[in-house]
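Heads up, one of the protein chains got dropped from this complex, but the rest are sitting where they should.
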């Protein structure tokens, strides 16, 4: 691990052309971002349940406690509301805390400190103070952990003015977006995905920031625009590959940050293809893809639509335990292929 | 107060033609619903902070403690998570609790018991138990109570499978929907509105249920369909009146329950008018009107749209204290008139 | 009830503990062989707590359970085949495969649910106690939770409600010294968690959680107090989990020696010694409650029950994805006598 700078804030921008990527897993990438930020800036620290010796419930913090000590990689008791509140206070008093919540489902415990305190303090004080803090938490199903450990709750946070909301879908973004989140003077919720932790990808060694608020075009396509988040991005890409074999050209967009949302890239793409398929793991009703649908139809792309904007989402049900039910509860590659194909052929 | 029946569940259906309405305020209507349910069924009780002698933070429970005693109209300490959890337990063990949370903002404290417990237990137990409970809480701005006491959080709840979500906009509905909520074997979140508490309307004396899941057509119109919730319903009606004077025929729909959502009535109306204006007090991004927008464009109404589906919502900001700012933060009658007029004239 | 001298009680306690142990060993094994899905929290080493506590309960009494809930479920009287079927994601499981280990419950025997949320069951227990109290019942609710749960806000609020309203709830803390990797020494600034009870004005005691008799005595006292209107109590049972917290645990936060020293204090072995007359905790000169062959019978019974449960469960149909959204909402109009149906 190298850091290019020991100034504050944690090392300056790096020319991304100059850096040579290696392959890391998504969780290694998260860990590297935290390590580089902590090395560069004394104010940055990590705390949460079992982030120390245990290395994190999903092994994300790993050996950080050995590198930065138990003060800066701090185990907490099981008290999510208290922990997030402590992050708010530490941020207000000049630190740059990163809080890990073991499963994003447990943000429910901390919702007051997240939505009523962290998100609103800057505004309520008329700008007189900031709450720089990052809350990292893994979401998503696919591990057989059932209804209280598998939710995708991004829509809750994205509806709260004052929060920024990040959903990295690749290892490189897991690092680059987290670095931007740590730099940010606002509270940022970073929703990682359990199924992605072990996936690998090229990740620059240097602390290269990925800015918040830029939709990534993962694949270009002319027939249909697929917008997907989290683990659905790789499923959409796999689906697009299969659709291509069938003669359907599907583009895949990954918003990466829901708030701020770069809707311009989405709208432009939909205006060009005339068709939008919006794919999320979260239950359909009231999910964030509804927001994207609404923005598309409010935009100039409305006039270019050749088909209804279509959502492919998790079922409106809690996530079940049984593997065959769990799979059926959220979109799979087949579902995306079928739905995108229909959209192109029927309209 | 009369009840027609002392059988369980709290009195049977009543022929609504037979009853003669009087005028009650919205909060009196809520109180009457609770009184009738409590009189009819021993299992029903009310608890929450200051619901007893104080009569409720907004005076809704009023004199109920004198009529039903301190056991059944029970003051609680300030501990929203514990209270809602106790409602879950009481419901599981055979009671029909009604919990009052003083401001809907404080549901953030109780989010675990609401979303991870109440909403999911029936499902997680494979249907082996039910959690019949009602959570009543006032939302909305307009009282100068600022960011932590003025939110409109319906989108959070509407995104949680297993919850039902009710937003009464008239005195009659405040009573009728609450009675249905109390009957329901599922957890129901009833979001009242502070500004409506003192508004009056005709309310049947008998315990007439208003079923969950029926959109009310508050006004018919041929040029544009305005969908509005909570306090926006009366603003939309006022706007429609003014639009009519300008030659614009605006229909006003009030979904009343967001979950279950009667989207058919909405879609049919939009298919007929070709234009939809969706009005909510909550901040725009990720609000429930995004869901309605998405459903419209996924529906057959898509092909009949003559204008983009348009949302008129609260600003993406916390609610400010200053009256002039508070007003500017959420849609007012003028805004609805302007926006609906534009929609009809421009398209 | 004297578990160690009364033959029937001794038999029941021993069989229950062995059943829990064998059930979880089987589950551990199936999980390792890839036959089981998800994650697992095993209570091997802690069997004396649910066993001693549930023997202090009567029919109609309730419990709330935890993520580490197999023992509570078994001790409260659940059927092993429906439990095993649940873990194997079968339609015949207690939760029709929707819940799995973290939500397993036999509502018919008063189990209001395991809970994936630490301390989630604590206010729920207070609410069940409130229901009992409001309808003038005499049932008692036992709320099980771990040491880690005691620092959650839900715990604080739930206990206080029970305390101020004198609800018939017994709070049973399974203090196995760790909340995942966080030791009680680091998570608390007090020597015993029972000290917390006093701040709520309720009795709190600390007992040997590896001794079913000690657990039983403390819980029975508390149950009697609760049943007679004396309000809630807190019982801290000191015990230890032999296995990792869950499947991802590398045991980095505790030593092999510590684990070994607790294995030597195996609650089942100690109880066997006690009931057959050789144990340190045995009474005076009374005859042993059980003979060696009685003990062997209990063991065999436990083993056979678990085997039979696996057989039955394996033969059952898988949970059916076609009905996935069935139980998201309870149908209106369903006749609901209580909140729960058997």
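As written, the chain order gives the labels A, B and C, with residue 1 at the start of each chain.
Criterion: a contact is a pair of C-beta atoms (placed from the backbone, for glycine too) under 8 Å apart; a residue touches a chain by one contact, two chains touch by 3 or more.
This is a predicted model, so every value here is computed, not measured.
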Shown chains that the omitted chain touches within the full complex | A, B, C
Checked against the full complex, the residue among A:30, A:92 or A:253 that touches the missing chain is A:92
For chain B, residues in touch with the removed chain | 49-50, 52-55, 57-59, 75-79, 81-82, 105-106, 109, 143-149, 315-318, 320-325, 327-329
In the full complex, chain C touches the hidden chain through residues 151-157, 160, 163-164, 186-190, 195-202
Where chain A meets the left-out chain, the residues are 42-43, 45, 71-72, 76-77, 79, 81-95, 97, 112-113, 116-117, 121-132, 161-162, 164, 183-186
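To be clear about the criterion, only the chains that are shown with their structure count from here on.
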Return the distance between the CA-based centres of chain A and chain B, expressed in whole Å.
-> 32
What whole-number Å value describes the gap between the mean CA coordinates of chain B and chain C?
-> 40
In angstrom, rounded to a whole number, how far apart do the mean CA points of chain A and chain C lie?
-> 37
Per-residue multi-chain contacts in chain C, two or more chains = 95, 97-99, 103, 115-117, 120, 153-154, 328
Which residues does chain A have that touch at least 2 chains other than itself?
-> 105-106, 109, 146-148, 315-318, 320
